[in-house]
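Below is one structure. I have some questions about it.
Only one protein chain is missing from this complex, and each of the others stays in its spot.
So, chain A:
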Amino acid sequence: MKFLTTNFLKCSVQACDTSNDNFPLSYDGSKCQLEQDESIEFNPEFLVNILDRVEWSAILQVAADLGNTSLPPNKPIFEDKNSLNEDDMAILRDLHILLIQTSIVEGEMKCKNCGHTYYIKNSIPNLLLPPHLA
């Protein structure tokens, strides 16, 4: 599961939708095994578009869960999306490594509201629920 996906996933328990704690899920850094796939190509224009969808505070939280506290406190902004300068490219390259190339291969994530644990196995998160939570 790519790092970017952590920014899209909340708890599947419907009752948690009324809480603000159902997103992002919290990741157990000691149990998460990360991998970087350097073969995934860098596409800056594409990444700039996708960044519009990203909630930066959740990126910071999950990165911290996984032991990375060196991210800028605010979401990078790009003056002119149609002509990215060198500084923009450097930032985007870092973001590419973090959001697209890094994935959680094995691990656990927990809802901060209901405490339910979800597993990631072979890079695929399992968001199914037992009947008492469904």
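Heads up, the rule we're going with is that a residue touches a chain if its C-beta (ideal position, glycine included) is under 8 Å from a C-beta of that chain, and two chains touch if they have at least 3 such contacts; residues count from 1.
Note that in this section contacts and distances are computed from a predicted model.
Enquirer: What does the UniProt entry say the missing chain is called, choosing from "tRNA (guanine(10)-N(2))-methyltransferase", "COP9 signalosome complex subunit 6", "E3 ubiquitin-protein ligase parkin" or "BBSome complex member BBS1"?
Expert: The correct option from "tRNA (guanine(10)-N(2))-methyltransferase", "COP9 signalosome complex subunit 6", "E3 ubiquitin-protein ligase parkin" or "BBSome complex member BBS1" is "tRNA (guanine(10)-N(2))-methyltransferase", the UniProt name of the unshown chain.
Enquirer: Give the residue, chosen from A:Gln14, A:Gln33 or A:Asn85, that touches the chain omitted from the document.
Expert: A:Gln14
Enquirer: Which parts of chain A are in contact with the chain that was left out?
Expert: 1-2, 4-5, 8-14, 17, 23, 37, 39-43, 45-46, 49-50, 53, 100, 116-117, 119, 121-132, 134
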